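Here the structure is laid out as structure tokens; the discussion comes afterwards.
Of the protein chains in this complex, one is absent; all others appear in place.
Lettered A, B and C in written order, each chain numbered from 1.
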């Protein structure tokens, strides 16, 4: 399975094509739109999030509510495009015509300067229109399709915010809870936390940061429940599923770190307190006493929940300016801003959930008989019986 | 550029084939062997590391000391193979013949159980022989070839240990130093630290842990100096170089987390203290006041040093046993051990350095005219002039 | 560079996303539309070709007439979609609702039966909507973008029909002519032949075949002029450019064979009459006395024109029925038809030209510094000087 996304932030539309989905999967735009809405929520979003309501249209690969096995195209139209046709027009313009909102001042923390050099853009708008986090809209849409597939295979997942600007949740508040229980808590929380006791502090900090013209980052966690053991592989380094998942999380705009299970804590504990002891009983087959390793051993799933966390840097588009250099004059200036959010960590948790969903779904399709959903379901059920008795 | 590795821990040899190297690159076995030796060093290694001295032989793709452009084959012969021909023999054996050292007891923290299920191995030796960290020998060898290419392009790198079992180095001790200076400090350090004041504490902890039959992990850092800006790309999520690098680091045996620049610290700082302000002067062109982002913006290099860290879990092969289940009887037992190290973090730093080298070299070959070294050197030099004036 | 296409024959739209194009390439919808029009021409097309006029819209990756380096999305809207919303609707329908135009009768020569089995479709419309040659519309559009890139690099190409239903052109009529000259002849020819003396016979045969309710195939040739030598590679089998090009041509709907230069004739001639002797002069550098090998030696270009031919089978959608089996009743029947052309060879020549264009452009982007057009042009010009003096 593979996909491509396309579209500029203020262009006419975002598009994604997904190739390699099984046929016979029930799929509607509604299933995707509810996730797009979650991506637009969370305390601390700027004005843009409030005026837009992203909705997806499916324009290929689905007929009468079921996938055909052929490529699925997802389109998110930009309602605001009419105001941008001059600035972002596709067709050539006269040489004499002045391009409005031309940008020659790269913002620190963004792709502006390096992207301009790479592609030869002296109007840095040509970079930022694509490097913008707006692209994550379709990555969520693509992931929502993957999640729909996973749910048909008995695999459920949730994301939640674990830290914002130094304020951490208490893991005790959700440890031992199921994905469904955590999701219930998260969905009614203003900052998508599973620990409501941290919420007020976080929203206060967000508000204060906004007032200062500053921004804050945080960490998010994704939990996947119901995975069979042995997905991924140890036989070649580039087939390790946790490594692929790390790349996916790190590829989210502004993410700078990723860890599984207790993660960087493993540098501080002896092995005897880290590894997850193996148990067996007739009802469940093999299971583990703990899940410190976050569901992975040797690049393969253990059958325990996958637990992966990522860190998001503070949004670099600040009202509080940073020093930079104008590429035309080479003169220093205080970096200009685009309208922006002061904290996008809750939204980022939704993005993380969906990029993880893609990797998990893709790994299953690679491993099993995946042309059509009924055969895939049978094949996985059969594998689960086999591993239980192994 | 791509490569495959092959070989079991106690099989006749490890092999790697690298396809896509430029022609005309000076390359000798000696250049690789010095890195293999570094991988075998570091305080805390077990007996195996001391009896083996890995050396590589080049058996294709190089003639009279220069690469041909054709695939390069690296072979590391197992000197101990003569003692393993019965246990690990390639040819079929009689059904009546008993297989010695058969393993039915999976070790927590290893690939044993999940790998056995996946591939249908009831003798778990069939898993552990490949999932063993012995494979990192050839990953280092492959990375050493990449490093040799990088050094011809003016790019230098080093790795060092930043934490072992909770004991951290002081970044002040190496901040501001060049790669060459850090390498000098590391090469004479018992645990590959750039901060000699931490060394004694670390070696003491390793010795104590060993005495307890336990194990400890830690964190390692890789620094790459001399990269042009704009390597990698923001235009599609799977072309971000930091994401590829995250996958590479996470794919090292026992690694469970990865971060760039100040990494997870970014969850705790406001944006105004995180982003790296942009400067320009005639001598250097564009540069940055700080390097908190570790050399990446928008999935592309910024021209500042790449700084990436990974966390290694404690080695799961413990003398202090963990509970597990025998797959034949389903009875619980105390997990068996293979001879092992109590701390492999210093060695892991060398592995990390080399997997990062590969990703960096590969990204350059993708972006530039890369069939032969002289044209590659010219093309990159030309790009550097261009970006300086941009 | 890579691309995905999507869309069903009677769905709302065809879509393609191209990822990896250089920035700064002049590109307009008009450049693509003129090729789509050529694809719809040629004597012998059915009614559908006449009522539709395919036009493409660019909805990402281009601004003010130049590529941005970000993914380019091409959309071809189906004007007839309003008549198909019931039959091909995306949203679920009631279980009680009858699906119209359901197909349980697979047509020999089409993907119907095998595709139905593979994806579990008992309504074979779910197969034929995607396996239809309508998809070649966007493959042509994608190839037209590649051709635009090539023309900026001094590389020109043309396709022409060399045989229809056993009537062959006389190669003497175009041998020695330039691509521009052949294009001129082809563009005014009713069946896209470069030999006008064959045209009348071909059109007569097409008309007669149509009257009989039968269909005919033929062969087409693509010629590419201006390629540098040494594109592709012999060092690994899957890097041979002629092999990739063979796959591309064979992947066109209804194509069943492909050959380079004098192709299958090589089975009948001694080596002394096949190989292309090497010459050199100061003006041109290395050149060849003949071009029997069609521009390839060792999987690499020789600098002579690339000459590749493909054979298209007669369109399987016949008015003259073939025997098949109803998948519901397992009863034999005479295969049903969809409205169709009796000969699509001229159109197929356009498709072949464009899939070849893609492979050629892609090979150049892989080999040279390809992020932006100006640097690509410089790098190739520099290589051409180098090879001339080699």
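The definition used in the following text is that contacts are C-beta pairs under 8 Å (C-beta built on N, C-alpha and C of every residue); 3 or more make two chains touch, one makes a residue touch a chain.
Everything quoted here is computed from the prediction, not taken from an experiment.
Annotation: of C:103, C:182, C:318 or C:352, C:318 touches the absent chain (contact as defined above). Looking at chain C, the residues touching the absent chain are 4-5, 106, 108-118, 127, 130-131, 135, 139, 163-166, 209, 212, 214-219, 229-230, 233-238, 240, 242-244, 246-253, 256-261, 263-264, 266-272, 274-280, 286, 288-289, 293-294, 297-303, 311-316, 318, 320, 322-325, 327, 330, 332, 335, 355, 386-387, 390.
Residues of chain A that touch the chain left out of the display are 19, 69-71, 230, 233, 235-236, 367-371, 375, 379, 383, 386. Within chain B, the residues in touch with the undisplayed chain are 2-8, 11-17, 19, 23-24, 26, 28-29, 58-66, 68-73, 88-93, 99, 118-121, 126, 129-130, 371-375.
The rule is simple: only the chains that are shown with their structure count from here on.
Centrality by Cα centroid goes to chain A. When each chain is reduced to the average of its Cα atoms, C sits farthest from chain B.
Chain A and chain B have Cα centroids separated by 27 Å. Mean C-alpha positions place chain A and chain C at a centre distance of 37 Å. Shared interface positions of chain B, defined as residues touching 2 or more other chains, are 230, 233, 235-236, 386.
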